[in-house]
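Right after this comes subunit A.
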Amino acid sequence: MPINYYIFLAVALFCIGVAGVLTRRNAIIIFMCIELMLNAVNLLLVAFSKMHYKALAANQPDAGINGQIFVFFIMVVAAAEVSVGLAIIVMMYRNTHSIDVNFLNRLKH
Partner candidate 1 sequence: MIPILLILIPLLSGLLSFFLRSQRAAKNWSLISSIISLVVSCFGLWITNESYLHYQTDWIFSLGSRFSVSLDGMSQILSLLTTISFPIIFIATYRNEYPNAKNFYALMLLSQAGLLGVFVSTDALLFYFFWELALIPVYFLSSQWGGERRIQATFKFFIYTFTGSLLMLVGIIYLYFHTRDKSFSIDAFYALRSQLPAASQNWLFWLFFLAFAIKMPIFPFHTWQPDTYEQSPTAVTMVLSGIMVKMGIFGIIRWLAPVLPIGSWAWGDTVSALCVIGMIYASLIAMQQDDLKRLVAYSSIAHMGLMCLAIFATTKIGMQGVMIQMFSHGINIIGLWIVIDLIEKQLHTRKISELGGLAQKAPGLAILLVIVGLANVALPLTNGFIGEFLMFSGIYTSAATVYNVVFTVAAAVCVILSAVYTLNMIQRVFYGNTNALTENARDIRANEKFALIILVAIIIIVGVYPQPIFDLTRHFVDSIISKMNYKI
Partner candidate 2 sequence: MSKFVYLVPLFPLLGFLINGLLRKNLTKSLISIVGCGSVLASLIVSVLIFSETRQSGFQAVNVNLFNFIDADRLHIPFAFQVDQLSILFLLIITGVGFLIHLYSTSYMHDEKDEHFARYFSYLNLFVFSMILLVLGSNFVIMFIGWEGVGLCSYLLIGFWFKTKEFDDAATKAFVMNRIGDVGFLIALFWMISLFGSVNFSDVFGKAQAAPASALTGITLLLLVGATGKSAQIPLYTWLPDAMAGPTPVSALIHAATMVTAGIYMIARSNILYTLAPVSQSVVAIIGVTTAFFAATIAIKQNDIKKVLAYSTVSQLGYMFLGLGVGAYTGAVFHVMTHAFFKALLFLGAGSVIHALHEQDIRKMGGLKRLLPTTHLTFLLGCLAIAGIPPFAGFFSKDEILSAAYARNPIYFVVGLITALMTAFYMFRLYATAFQGNFRGTEDQRKHIQESPSQITIPLVILAILSCIGGFLGIPDVFVRDSHLLRNFLHPVFEHSETLSQTVEVGGSRELTLIGVSVLVALVGVVYSWSRFSKNPELGEPKGFGKVLANKWYVDELYDMIIVKPVNVLGKFFDSIFDRAIIDGIVNGVGRIVQYGSRQLRLLQSGQVGAYVLMMVLGIIILFAIQIILRK
């Protein structure tokens, strides 16, 4: 499959994620949208690393491996982020009985 397809798919996923983050106020949905964006990036990384491998495998056996390693990193970071973020959301819900992010602007006071 040509690389273009992956790129289009990833861009589409990313834009959906962005739109979600921008428009929704529910913290959990925002989280899910962020995950969506991260995964769009993951998809791209994997796709590109495969492409590189194909192009350079002849004289460089481990070509493109960096991209895949990055993906693992991102997955780990995303998991960590979710755990912290969910904890915050839970705390927020306990305090405000809401998970509307607009409540958070009170932090500035």
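The candidates came about this way: all candidates are chains of the complex that A comes from, given by their letters.
Quick note on the criterion: a residue touches a chain if its C-beta (ideal position, glycine included) is under 8 Å from a C-beta of that chain, and two chains touch if they have at least 3 such contacts; residues count from 1.
Treat the numbers as computed from the prediction; the structure is a model and nothing was measured.
A.B. asks: Which one of these touches subunit A in the complex: 1 or 2?
C.D. replies: By the stated definition of touch, the match is candidate 2.
A.B. asks: Mind listing the subunit A positions that touch candidate 2 in their complex?
C.D. replies: Where subunit A meets candidate 2, its residues are 18, 21-22, 25, 101-102, 104-108.
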